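Only a single protein chain was left out; the remaining protein chains are all shown in position.
As written, the chains take the letters A, B and C, and residue 1 is the first residue of each chain.
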Amino acid sequence: MILVWLIAILLIGGTLCWLLAQWNKVFPKWIALCATVAGLVLMVWLCLQYKNSGDGAGSEWFINYRLSWIPAFGISFHLALDGLSLVLLLLTFFLGILSVLCSWNEIKEKHGFYFFNLLWTLAGICGVFVAMDLFLFYFFWEVMLVPMYFLISIWGDTNRRYASYKFFLFTQAGGLLMLLSILALYFIHAQQTGIYSFDYFDLLHTSPGASTAKWIMMGFLFAFMVKLPVVPFHSWLPDAHSEAPTAGSLILAGLLLKTGAYGIIRFVLTLFPQQAQAFGWWAMLLGAIGILYGAFLAFAQTDLKRLIAYTSVSHMGFVLLGIFAFNEIAMQGVIMQILTHGISTGALFVMAGMLKERLHTRDINQMGGLWTAMPFMGGAAMLFTMASLGLPMLGNFIAEFLILIGAFSASAALTVLATLGLIFSACYALRMMQKVFLGPATVTAPLKDMNVREWVMMSALTIGIIVLGLFPQPVIDMVKGVVGALVD
Amino acid sequence: MHQYLYLIPALPLLGFLILSLAGKHLHKRVIAWIGAGTIGAAALITILLGIEFLQSPPASGAYTQLLWNWFSAGQLSVAVSITADALTLVFIFVITFVGALIHIYSTAFMRRDRDYARFFASMNLFVCSMLVLVMADNLVLLYLGWEGVGLCSYLLIGFWYETPANCHAANKAFYITRIGDTAMAIGLFLLFKELGSLHIATIIEQAPKHFEAGDTHITLIALLLLAGGIGKSAQLPLQTWLPDAMAGPSPVSALIHAATMVTAGVYLIARMHTLFQLSPVSMTVVAVIGALTLFIAGCSAMVQTDIKRILAYSTISQIGYMFLALGVGAWSAAIFHFFTHAFFKALLFLAAGAVIEALHHEHNIFKMGGLKNSMRVVFLTFLAGAASLAALPLVTAGFFSKDPILWYAWGAANGNPFLWILAIAGAFITAFYSTRLMLVVFWGERKTPVGDHPGKWMTVPLVILGIGSVAAGFIEWPHNLVHFTLFSEQVQKVLPAVVLKQNLPSELIFQGIAALVTFAGLYTGYVLYYSNKGILEGWRQSAALLAIRNFLLGGWGFDDLYHALFVQPFLFITRINKKDVFDRLYNGIAQANININRLLSLTQNGSLRWYIAGVLLGILFIITMQLL
Amino acid sequence: MNLLFYISSFVAVAATILAITRFHPVHALLYLVVSFLAAAMIFLSLGTPFIAVLEVIVYAGAIIVLFIFVVMMLNLGKDTALQEKNWLRPKVWAGPCLLVLILLVEMIVLLLNAPDVTMHITVVDPRKVSLSLFGEYIIALELVGFLLMAGIVGAAHIGKQKKKILHRFLN
Partner (left out) sequence: MPSFTVHTVLIVSAVLFVLGLIGVLTRKNVIFMLISVEIMLNAAGLAFVAAGAKWQQPDGQVMFLFILAMAAAEVSIGLALVLQIYHQHKTLDVENITALKDEAVDEMV
């Protein structure tokens, strides 16, 4: 029941934001903040419970809640939680609070509808992470898509219409293929057992013929690879990320991309283990290409948010590489990468948002020497730039190191290729740092360093990334059961 | 004392945290005390620890402290655990002791800088990372320190970030070392795949059982680790970043780019000596790289005019000697050279910094001159450093450390006359450019008026280092002269002793040759730059010699080569693909849809007759299909 | 009955051809009346007197009268005839005619493919029709009621004289 409440808090909070905005423009952001904070508190409480309940060693489901929804079609309202979902939900609410905070002053119009969309997107993401009925999963998949579309197309930057269309079309194309696959699986399952059910645990034991299974898996995989995104399906991401408002970029980079990774881990690997294994080498190749290609493109960009967006492409390449390496180390690295990328790239986007608020531009050629005026922001930027290029002590290093060392035993050549990405990541990260914060000061307008709200956000992110870098073991333990079950 | 081992890296870290978080609000004096004090305290602990180590060595040969379990997944289990054996202690001592002196020097040197706190924060972070690097008991933690020192090097080279050239130098240093680091990372992956552990002691123990000597895998691993070392230690072919790195403040050059960080490669190879010993090929590669580097960098040092660039090339060259020693299996000789080099090269950089500051940031040695009397302390200490660099026999530390390397380059089992010839040529060159530097800067007439003289906070560290440059050699004598080998006795608890060839000529002959060559170098320098300057004028007329000079001045053209070979293609690819070809693909699909729409909307022309005709055609089509 | 059918079929086709080829609207309408009356005869020959009566009353009566009203209201006379005369040249009608002829041929071929049956004419009286209409087709009948209602309302609304107001999309 608690999972229902988690989602309901966000949905109700969002609706309230919309309704109460007519009374007072300040209401929505406070409601949104309260809703996300309440969610985080619930999540932390759940985490503690989970820890006490026997360290999550087994692959048991911690919470399993099931309610009949449309019994005629075998659709149930089935939510379940294990270590993996728990970790991701924690990230969701953490970044959720930050996304509310970073839109505090940025949004100038339609406050109510904005926070409605923000909270509903978050609700959709939460739903995706806990839904155990494929129909419900698809439902939440769409719930997170549509409000996001509005966030980009209403509050975005100048080229927002194009970006939002592109985002919608890409994701929707993937989503529809996934729907087809879900239906195919549903009918094959019904044919084999006579029971019509969308339930994950029922469908888990479906065994379509080898070639059919391959095609069904491709449908799922395509949807998730578009979302992740994997080169060559990444083209929506830079546009969406750079045009979205700050909170939109934060949620896109920090959470929406992770649903793709989650989908692959949760559905593709478990529903089609053999097929996924057969596809493994190619997926790893795509991952390695993504790492390099994203880095190359990031280096060339002059738009700060676009640059950061391409680094996401690069980092998500590691995720794909790790998932399809099929071993425990790499898989742990993937989950770590999901968390740390959410934090580090989220922080960079927040930073880009702060700079945009002050300078009214995203063009890095118009920046330079900002360290002098804003040493704290410069320091934070340096930290997250270093996180992004995988400096040890920070969480991203643990993730990338685990992924690479795990992937190495699966395919040495591809891993070497991917490791070259470390060099190119240094190239783009340092170029960004240099263009924005170093060099001669070009901006003459007086700039204020971070204010209290921004300081709180950045220090939360900083502490997060450092703690993950130095004490990653709790997270690793939390998902150990899930990962162990996957790899077997 | 050993239960406080963790304090050695923790104190600098504490300093870093205080300075980076609260540095803006602290008085400069407080900053100086925190910055230098933490390092000084660490040095003190190190010295006490060293005494304890000498008096009552631990049973296992090392102090180990487990701080916490970092992460463990699958087979891979990594702990944040620090250890200190003899080898590590040598490094810790240099890092903290020389580091503390440099910090003390910096408190005065940087006194006018706006970003005083940032400087000390970065320096403290560097010391902490470097200590983690040498104290790590597993390769992942070592890698953490390895990257950490890279970061600090980047931050400090680009300390005066408002000048684009400095940032460029900082980026260059980071990129190039990153290439080495990446190779090293791959080496770690391979090592883990083969041995299933990254714990150094386990590797050392398991490797001989797991690999046969000369195995391809072990060679690959050794070469990949070597690549990491090459990048960090600025050896051929990744040496080009170090001369540019002189853009940083002089104390930075002294600490990072002379005494400590650049010798991390030496440490890595010495630490993983078992792996290298198993692979003769990689040993040879190490030796050849060292020999070539020492020669090439030495040649470049001869013609530089920027005082710090001379020292930079000299550093590359001296590290080349260490690599050469490692490559021929003279492990303790390499470490000993590191030890003495840290003193005299740090001294030279600090003294150069004092000179530069006194002469209003003048770097060109030919605009200096005549400082012998006006800057007495600096002159004397610089002389001690330069003499040590030139390896003046018997009175300088440089001689005691360099001489065995020359000897082993021929005499060790892996040694070889060609290596020896390069090394001896290097010795000649070293003596030559040391003389040139001394004569041009301190003798002759005064060209630039002396500004402010260094204060006592700057001169005291210089004097201490000067004493070190002379006296540090006395703890290890060549066996054939005096039997006092304190240093190698200790280090050989960790590192194997050198294996000599059979039927060698007497070591004394080699020492004699080395001493002669050194004096020859000194004399040549004296003739060319002091007694008979006309010869040099004559040479300047020759176009061919000028071309050679410019070639050497540019560091043998490596920069241009890399620029054309790697940088330009990379920039070209990124520039042409800025708009992302895949984007074009998808936009093409969108455009095709628009075109189809345009085509189809032609049929929707508003004419009712057309619509009916369309219906008719449709009917015809359907019925025709029915008929066929 | 056979003869009646053939003759009335001939008349219907001929009158229709004439109706569609006239230039003057009133002429065309008059031929159309003939065509409808001939069709009524065909219905009679098929044994459906009720339909024949309806054909005469509704088609030949009401609908044609509506047409004539409109022609009169708009005063469509010589001008329209001239316009049509200038328009209807072989270049204009040859193409459509060809297409339509192909359609005709295909339809006939399709018809002839099916086995032929001689018509046995028995009169299906209106009673049976109405029983069916108010029995199984009751819903369709209701819908037709809606349709007529909509037609009346729509015609009344559209036919109203009003100022030239375009829909907002057409502006």
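Note that a contact is a pair of C-beta atoms (placed from the backbone, for glycine too) under 8 Å apart; a residue touches a chain by one contact, two chains touch by 3 or more.
This is a predicted model, so every value here is computed, not measured.
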- Identify the residues of subunit B touching the omitted chain, counting contacts across the whole complex. 587, 590-591, 594, 597-598, 601, 604-609, 612-613, 616
- Task: Touching the hidden chain in the full complex, which residues of subunit C are there? Just list them.
- Result: 2-3, 5-6, 9, 12-13, 16-17, 19-20, 25, 28-29, 32, 35-36, 39, 42-43, 46-48, 50-51, 54-55, 58-59, 62-63, 66-67, 70-71, 73-74, 76, 80, 83-84, 87-88, 92-93, 96-97, 99-101, 103-104, 107-108, 111-112, 114, 116-122, 124, 128-129, 131-133, 137, 140, 144, 147-148, 150-152, 154-159, 161, 164, 170
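Note that only the chains that are shown with their structure count from here on.
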- Can the chain contact pattern be summarised as a line, a ring, a star, a complete graph, or none of these (other)? line
- In terms of Cα-based centroids, which chain occupies the most central position? A
- Item | CA centroid of subunit A to CA centroid of subunit C, Å | 66
- Message: Measuring centre to centre with CA averages, how many angstrom lie between subunit B and subunit C?
- Response: 99
- Task: Mind pulling the residue numbers of subunit C that touch at least two other chains?
- Result: none
- For subunit B, write out the residues touching at least two other chains, lowest number first. none
- Task: Over in the complex, which subunit B residues touch subunit A? Could you list them?
- Result: 20, 24, 68-76, 80, 118, 140, 143-144, 147-148, 151, 154-155, 158, 161-164, 167, 171, 174-175, 178-179, 181-182, 185-186, 188-190, 192-193, 570, 573-575, 577-578, 580, 582-583, 585-586
- Query: Can you list the residues on subunit C that touch subunit B in the complex?
  - Reply: 96, 99-100, 102-103, 106-107, 109-110
- Query: Touching subunit B in the complex: which residues of subunit A?
  - Reply: 166, 231-232, 234-235, 238, 296-297, 299-301, 327-329, 332-333, 369, 371-372, 375, 379, 382, 386, 391-393, 397-398, 401-402, 404-406, 408-409, 412, 415-416, 419-420, 422-423, 426-427, 430-431, 434, 437-441, 470-473, 476, 480
